[in-house]
Structures are given as structure tokens and as C-alpha cells.
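Have a look at the structure below before the remarks.
In this view, the complex is presented without one of its protein chains, the others remaining in place.
The block that comes next holds chain A.
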Amino acid sequence: MIEINQLSKKYKGAEDFSVLDLTLTVNDGEIFGLLGPNGAGKTTLISMLSSLVKPTSGSFTINELNYKENKLELKKLIGIVPQEYALYPSLTAYENLSYFGSMYGLKGATLKKEIKDHLETLGLSKFANKRVETFSGGMKRRVNLIASILHNPKVLFLDEPTVGVDVQSKNVIIDHLKQLNKNGTTMIYTSHHLNEAEDFCTRVAIIDQGSIVVKGKPTDLISQQQDARNLEEVFLAITGKALRDYA
């Protein structure tokens, strides 16, 4: 279970808080969607939960482990699928996975089996020994995902895991994630694909300007919003149609 208590983040030099007094509980086995326009604070929240960014105030625990006191244990427990391809382009898929798996302490036959199984499930077996720099965007996304789940994390943070991929790759990725969830992995997921989120998430929260505006099951949110037929209409009704460009 993830318990977030009044978590805030204000970057150095920024005028506003990226995340402001955010309190949230994500239960074990949930796929929790963080939805929001650009600059809403989704990536900052995930970055704080995955030990990449230091919170300005507030706290959180993951499976009752406090991030300040149990850094190493917490890192073993979680996996993060970053928005960018965090891979070595000149290494093959297998070499990348072998290296990142080793960083989680996996080795020998266990490491080989995990890599083989995931590559197979995500349709990359025959490309295992090809350099990542030759891969299409969809293939890189899948390797990027495998590198984060080789150690079977209890909690997985997914920062737009299907951005820029073809429909086939997206389906394979989502199916694989659903399977992982069935096996007990709790997930926090951000995306701008609201249809995908509607189908994929057990609960979602719409964040704007660093705070949760609304949260609940996708079906409940749709039914609560007048004239809304899907999550996208709920989202636009709540966050408005004005552009959210920022730099």
C-alpha cells in the first residue's frame, strides 16, 4: 500500500508548487491512474515516490517503508518505467536487461530466465541480440518496460509507458501490465491517453496545479459528471479547454 501524506514539491527558482499538499492512499493490487494536463505535477509526484526528487514537505510510505529511513529496501521494492527510453543505445536489448537486472541483484540462471520470459511475452525474443539503437519506438518502449520489471517489483510506477508507440505495441504493453497486476504488482500510472486509462485503471485521480481535483473509479467519475460519456469528457470538464503550455 502506498500512503502519501501532504506531499509538496516546489522546485528551486519556481514560483509555484509543482505538487501541493497531496494526500492519497493507493491500495495493494490497484492500478491507479494519475491524469492531468501538462505541468499538473504527475511526473513530479512519481519522481518523488521513486526517490528521484526530494519532497519539499510531507511524507509517504510504500508497504510501510518510509522513504527517508528505508531508501535501499524501498528501491528493491519498486520499479519505475520512465517517460524517456532509459537504455544504452549501443548495447543490445539483452545486454541492457542483463545490466539493469544485475543492479537489482539478479544473476545467473534467474536473470537469464527473467530476461528470456519477458522478451518472449513482449515479442522481442528474436531481437534480443540487436542493438537498441536500431529498434523502433515501440520496441524501445517494451525494452524500457522490461528493464523496470525484471525484479518483479511490488510497486510499479509508469510514467506514460505507451507514449509514441503503435497500437500493436501499446496492446502488448497494456496486456503485460495487466498480467503483472494480476500477479500482485500495484501500479501508479500516468498517461494522456484517457481511453487507455479508462480501460486500464481501477481508480484514477485528476490532478491540476499540483493538487488532486477529483478521484475515483473511472465509471463513477463518468457517471458523476453531467453529460460525460467517457473519461476524456470528464477530464475536459474539470480541467477546462485552455492550453496548458509551460516552460
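Here are a few things to note about the model shown:
Operating definition for what follows: a residue touches a chain if its C-beta (ideal position, glycine included) is under 8 Å from a C-beta of that chain, and two chains touch if they have at least 3 such contacts; residues count from 1.
Convention: contacts and distances are computed from a predicted model.
Of "Molybdopterin synthase catalytic subunit", "Sulfurtransferase TusA", "RNA polymerase sigma-70 factor" or "ABC-2 type transport system permease protein", only "ABC-2 type transport system permease protein" is the UniProt protein name of the chain excluded from the display. The residue touching the chain not shown here, chosen from A:K42, A:K75 or A:R142, is A:K75. Taking the whole complex into account, chain A touches the unshown chain at residues 48, 50-54, 67, 71-72, 75-76, 78-80, 82, 84-91, 95, 98-100, 102-105, 107, 131, 147-148.
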